[in-house]
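My questions all concern the structure below.
Excluded from the complex is one protein chain; the other protein chains are retained at their positions.
Now for chain A:
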Amino acid sequence: MSIIQQHTASSLSDAWRTINIDALDPDSSQNFDTSTLHPPLPEASEADVRALNGQVRQLLRGGDSEGALRGCLENPIYNGSEVAKDAHLQTVIEVLQSIKASEMTPMLQRIYDSNGGSELVDVLMKYLYKGMAGGSASSGGLRTPTRNLTPQATGFSQIGNRPGSTNESTGAGMSVLLSWHEKVVDVAGLGSIQRCMTDWRKV
């Protein structure tokens, strides 16, 4: 007797190939909360973020842009609501926009060379990527619809909101982020991009 005779219609179909066997295994990583692998992060409320942003703006008004940049990079919002995270991103971008192009590299170098500075530059890299991913880098907390626009099949998602004036400010914000990105890679190397990708602490 060959075992082939025991085949039924259901075993001959390909449906069993799509069974997710990980879901049936109690030990599998799918049935496991991966966040328990890391020590918990302190939670930041929206009020904390507002207070911090107030301090950063004050430093910025006082002309201490390096202090302002350090201030927001030393307190990244890892564990908080999306609103709090976005608010902090806006502050970081505001600070970045206020710094002149000629000051970028010396300032980054000073931060990188200071104690624990490479960590701060890695945080900056995370905010740069978050800013670029969001697509809306315009200041003043104005949310452009670009953010939730799904890209068209053609890939020309920008065309949809061409008539709006927001597009230009988005482009300007993006060019600031891109030039910062270039400077950060010059100072902290490709390693900072690596850490930005591997890190489980998302901003």
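Points worth noting:
The rule is short, and it goes like this: a residue touches a chain if its C-beta (ideal position, glycine included) is under 8 Å from a C-beta of that chain, and two chains touch if they have at least 3 such contacts; residues count from 1.
In the analysis below, contacts and distances are computed from a predicted model.
Missing from the rendering is one chain, named in UniProt as "Actin-related protein 2/3 complex subunit" (options: "Ribosome assembly 1 protein", "Actin-related protein 2/3 complex subunit", "WD40 repeat-like protein" or "GMP reductase"). Here one chain is not drawn; of A:106, A:171 or A:191, the residue touching it is A:191. The missing chain lies against chain A, touching residues 27, 29, 32, 34, 37-39, 118-119, 122, 188-192, 194-195, 198-201.
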